[in-house]
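All protein chains of the complex are present and in place, except for one that has been dropped.
By written order: A and B. Residues from 1 in each chain.
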Amino acid sequence: MPDAGAGVVRFFPEGIDVPLSPGDSLLAHALRAGVPLLAPCGGESRCGKCRVGVAGAVKGGDDPGVLSPAERAAGIRLACRCVPLSGKVSVTVLPESRPARLAAYLDGKDMAGDGPFLPLQRAAAGCRPFGVALDLGTSTLAGALVDLSDGAVLARASSDNPQMACGEDLISRVVFAEETPGGFEFLRERLLRGVENLVARLLSRTDLRGEVTDVCAAGNTVISHVLYGLDPSPIRRPPYRPVQKEYPVATGRALGIAAAPDAQWRIFPSLGGFVGGDVVADILASGMHRDEEVSLLFDVGTNGEVALGNRDWRIACSSSAGPAFEGGDIGCGMRAYPGAIESVRIDRATGVPSFTVIGRGRPAGLCGSGILDLCAEMFRAGLVDRAGRFARRGDAPLRSTDRGEAYVVVPADRSATGREVTLCEADLKSILRTKAALCAAAEAMLRAVGLPLGSVARVYVAGGFGNFLDLRSALTIGLFPPFPLPRFLPLGNASLAGAIGALRNRRRWKEALELAPATLYHDLSSDPAFMELYQRALFLPHTDEEGYRAALAGTGAAT
Amino acid sequence: MALTALEIYKLLPKTNCKDCGFPTCLAFAMQMAAGKATVELCPHASEEAKETLGSAAAPPLPKVTIGTGRDEVILGDETVLFRHEKTFYHPTAIAVSVSDDLPPDAFGERLRAIRALSFERVGQRIGVDLVALRCGSGDPVAYAKAAAAALEATGLPLVLLAPPGPLAAAADAVEGSRPLLAPPAADLGAAAKMAAERKLPLRVRADGIGGLYDALRAARAAGAKELVADPAPGDSRGAVEGSVQIRRLAILSRNRDLACPTAFDLGEPFPEPFGTAALLIPKYGSLLVLDTADPADILPLLTLRQNVFTDPQRPIQVEPGVYAVGNVTSSSPVLITTNFSLTYFTVRGDVEASRVPAYLLIADVDGMSVLTAWAAGKFTGESIAKMLSGCGIGEKVGHRTLILPGMVARLSGRIEELSSWRVLVGPQESSAIPPYLRRLPPAAFLPANA
Partner (left out) sequence: MTVALPEQRFPGRILPVTLPAGPGGSPVTVGGQNALPCTPEGERPNLPAVGMEVRTGAEELPPSLRSAIGELAADPVSLARRCVSEWGARFLFLDLSLCHPDSGGRSVADGAALAREVLDAVPAPVIVGGCGDEEVDARLFPAVAEAAPRPVFLSYAEEKNYRLLAGAALAYGHGLVSWSPIDINMAKQINLLLADLGFPADRVIMDPLTGGLGYGLEYTCSIVERIRLSGLQGDAMLARPVLCHLGDAWKAREASDASETSWGDADRRGRRWEETTGLACLAAGADLLVCRHPGNVARLSGAAWR
C-alpha cells in the first residue's frame, strides 16, 4: 500500500489519475495511465515534442535549449525528462503533443478489385460473418470492417500505433524490446491492445450484428513479427533476415487477441527484413503483378518502400527514408491532423508565405504535404540553393535561430501554440536525406535489373500522404525519379485496400501468397551502387537535374 | 557488351524453382550480371541460354599463368577498361632483371637484393613477383646454371630472356617451375615450338599491333597456347598506347587474335623506365621487366599496384583510431564518430572550423555512417566503451568526458554505465559542431578528480 504521503499524477483533459511512482518521468506515468502523448524519439529527449503543462512539485524537463523562458515560466515541461516529486501533480497534455485521428489514412484505391465476390469465409450458420482488414503501420493502425456476406465495407477507423511510445521508428522499437526488461512483452502488449481497440471501434460503428470470422492484416516485418509473437531482433542486424517470412493462419485466441478470438487471422507474408506484408498488400492493390508493363510503386510512410516489376518478376526494397514526411525529425512537423499546414505558396517577389490549414483553425505545425510544398516553394523562390542552404533575400521571413537559419511560416502570435512555425536548415537537410533515400532506392533497383527510366509505364504512390501530395512539388525537390507527371497514380492507403481485397476474394489472398516469394527482396545496404545514387539525389532536385526540368515542363524526357 | 540482369532473366526458365540456390530467377540473373554466378548453376537452362550466357560470361582477355604453387603469377583474365566498372583482377606482375654474366658474388648479391624487395603494407605483403634472367653470356650451360641458381635463391618464377639455345637449356634446368619463355623477336619460331612441346607460356615480341598480329598467329600455328604480347615500343608513349590498344582490342573489339596479356621490357636502353612503369600499372600492363632493384623505385610502384588493384566497390573507409585536430592539449574535448569517409571528412571539417582543438575518435564500423552503424548494432554502448578503454585516449586527456553524436543520444546511458566516461550529447547535425564546441564551458574538460 502506498503510504499517506504517496502522490498522484492526474492527466488532463482526460482526468485520469495514476499513482506517483518516484523517479519515473511524466512520460512513463502517461504510458502507464494510457494517456496518449507524442514521443516520436521514444523518450530520448531528442525531439522536444512531449510538451506538457505542469502544476505541482516536479523537477527536470525544463531544457533551456528546447523551451523558451516564457514557456518554462508558464510551467511547460518535457514529459520525458520531468519527474514528479510528491503530492498531487497535474499534467495537461498540450494540443500539439496530443496524437489525433483523421480519416485521411484510411482511403485507398484497389486497382485490381474487379474480380467476383468470393469471400474467404462462406457464411456460417446463424450469424452474419464479418471480416476485418488491417493495415498495421509504424505510426498508424488502420482498419476496415467488411460484411463477408456481400463484401460491403461497413466501417473504417484508425488510431495511433500505441507502440509510438516505445520509439518512433522500427529500429528504436526493436532496440527498446532488446534493452528494456520485459520490453518485447510490453511492445507486443501495446500492439495487441491497440488492435483490439481498433476492432472494437469498427464493430461499434455498425448496427449490424455479426461475428468476426476472418482478419487480414498487412504490416511491416517488425510489426508482423511482434503480432505473431516472433523476436524481431535478427531483422536489425546483418544479414537483416526475419525469423520467418510467412505466418501460418492462427486464431485470435492463439495470438492473444480478445477482440476476435475465433476468427482466422491471416497476416500478409513479408518479403524481407525491411519490406513487409504491407508492401505485398500494396502490390496486390496496385495490380502491378498482373501487368505486362513494368510499374514502380512507392509507399511513402514512416519508412519508405519501393517495389518494381511486372507480372513475371518483381523486386522490392526499403529506402530507409526517415519519417520527415510524417512530420517526424522536423522541428515543427506534425501529422495530418487539424491544425496542420497542408499546403504552402510563397510569393516570388516578396518571399512571404501563404498557406492552408487542415480544419481551418490556427496553424500548429506542418504536415507532410505542407513540408513538401514549403521546400519546393522555398527552392522555386530562390530562398534555398540546390544544396539545401538558405539564402537571405528580400523581405523573406528568414532569421537566425539557435537551430540555424530558419524560415518563419507563422509568427508566434498567429499560431495555435504560441510558438513560431518554422522550417530551419537542419529540417531541410533532414528532408533532403529522406527524399534522396527514396529516390535513390528506386534508381538503385532500376539499375540492379538494368532498366532505363523510360521503361516504367506507371508509378504508383501509396501511403496516406500520397493522396495529398502535390506531384509538382514532389518533382521540384526530386522526391521521385523524373517521370512525366501523367505517369503517376496516387493510391492512398493501398495496404488497407489490398487487405480488403483479400477478404472479399479468396483468389486474391492466394495471389498475395504467390506473389510474395516471387518478389525479390533487394537489400540496399549491400548494394554498392546505392550510396552513390543517394549522394547523387542529395541535391535539389537532383545532381542529374536535366531530367527534372523535362518532366516538369511536360516534355517527358523519360518516355 | 555485358547483358543486364533483365536480359539474362528473359533467357532463364522464370520458374523461381530455387534449384540454383537463389530465391528467384531474377536474383540469379542479377548475380550473373554482376559476374558472381554462372549459368551452369541452373539445371533447367535451355541450350540457347547456356550458349548465350556462357560466351557472355567468358573473359575477353585470356589468362596466362607463370610459375606454380604459392608464387604462381596470373596475367590477364580482365573484363573492363576502367576499374570503377567492376574491378581489375590480376595485378601487374613486376619482374626485376639479373644477367647471367655477372661475377658469381655480384650475381648472388643481386638475387638477394631482388628477394629483399618485399614489403608489408596495410596488412598485405607486396613484393616483386618474378626474376627476369637476361642472357649476357650467350652460353647455354652458363645460362641454365644461372636459371637454376635464380630459382633456388629466390623461389620466384622466372622470365627467361634468351635466344633458343640457352632458352631450351634453362627451361630444362628449371623444369616444372613453369617459366615464361621470352625469346628475341627473330627467334619466335623455334621458341614457339619449344613452348608448345613443353606446354610453357611464351612472350611474343613484335613491332606494333600489326607485327603482333602476324607473330601471334605464327606462334599459335606452332602450337604455343599461352601467349603474352609485347609490342616492342621504343619509348614511354609507344608502350602506353600499345598497351591501351591491345586491351581495347580485347574488350571493345573482342578481337580473339590479339587478346593477350601484355609484357614490356623496360630494361636498358628503354628511356624513362620508371615513369613508363608507373603509367603502365594503371594502363593495363600485365608484366613489366625492370632493371632497377632500388627499393626507393620499387616500393612506390608496388604501392601504386596495390592501390589500383583493389575493389573499387569497397566503401572508402578511414583508419579507425584517435585523430588530433589542431593543437590539442590534455583538456581538449573528445568527440566520437564512425569511419565512413564522408562522415569523417564532414565531422573533421566542422571540428576544424570550430577552431577548438579537439580529439576525434574514429570507431571501426566497417565504413558505415553513424545511424546505419547504430541500426546494424556496430556502434553501440559496448563498442564505444571498449574503444574508450582500448584506444589510448585516456592517456592523452586528463578528463573523462565524451561528446556523442546527437543522433545516437540513447547510447549515453550505456556508455556511462560501462566506462568511467561522462557523456555529453552533441548536436545531431555535424554542421552545428562549431557553435557547439565554442559554447562548451572549458570546465567540462578539466581533469577528473575522482
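Going forward, a contact is a pair of C-beta atoms (placed from the backbone, for glycine too) under 8 Å apart; a residue touches a chain by one contact, two chains touch by 3 or more.
Everything numeric here is computed off the predicted structure, so don't read it as measured data.
Trainee: May I ask you to name the displayed chains that the omitted chain touches in the full complex?
Mentor: Spelled out, the missing chain touches these shown chains: A, B.
Trainee: Looking at B:275, B:392 or B:413, which residue reaches the missing chain?
Mentor: B:275
Trainee: Which of these touches the unseen chain: B:199, B:256 or B:355?
Mentor: The single option touching the absent chain is B:355.
Trainee: Would you write out the residues of chain B that touch the absent chain, in ascending order?
Mentor: Output for chain B: 82-84, 116, 119, 121-122, 209-210, 213-214, 236-237, 240-241, 244-245, 248-249, 252-253, 255, 258, 272, 274-275, 278-279, 281-283, 294-301, 303-304, 306-308, 310, 312, 316, 326-327, 341-342, 345, 349, 352-353, 355.
Trainee: Since one chain has been left out of the picture, which residues of chain A touch it in the full complex?
Mentor: On the side of chain A, residues 385-387, 389, 391, 532, 535-536, 538-539, 543, 545 touch the unshown chain.
Here, only the chains that are shown with their structure count from here on.
Trainee: Taking each chain's centre as the mean position of its Cα atoms, how many Å separate chain A from chain B?
Mentor: 45
Trainee: Hey, which residues of chain A end up touching chain B in the complex?
Mentor: Its residues touching chain B are 42, 44-46, 171-172, 175, 179, 236-238, 312-315, 320, 403-404, 425-426, 429, 448-451, 517-521, 525, 528, 531, 535.
Trainee: Along chain B, where are the residues that touch chain A in the complex?
Mentor: Contacts found on chain B: 3-7, 9, 14, 16, 23-27, 30, 33, 313, 315, 342, 372, 374-377, 406, 409-410, 414, 428-429, 431-432.
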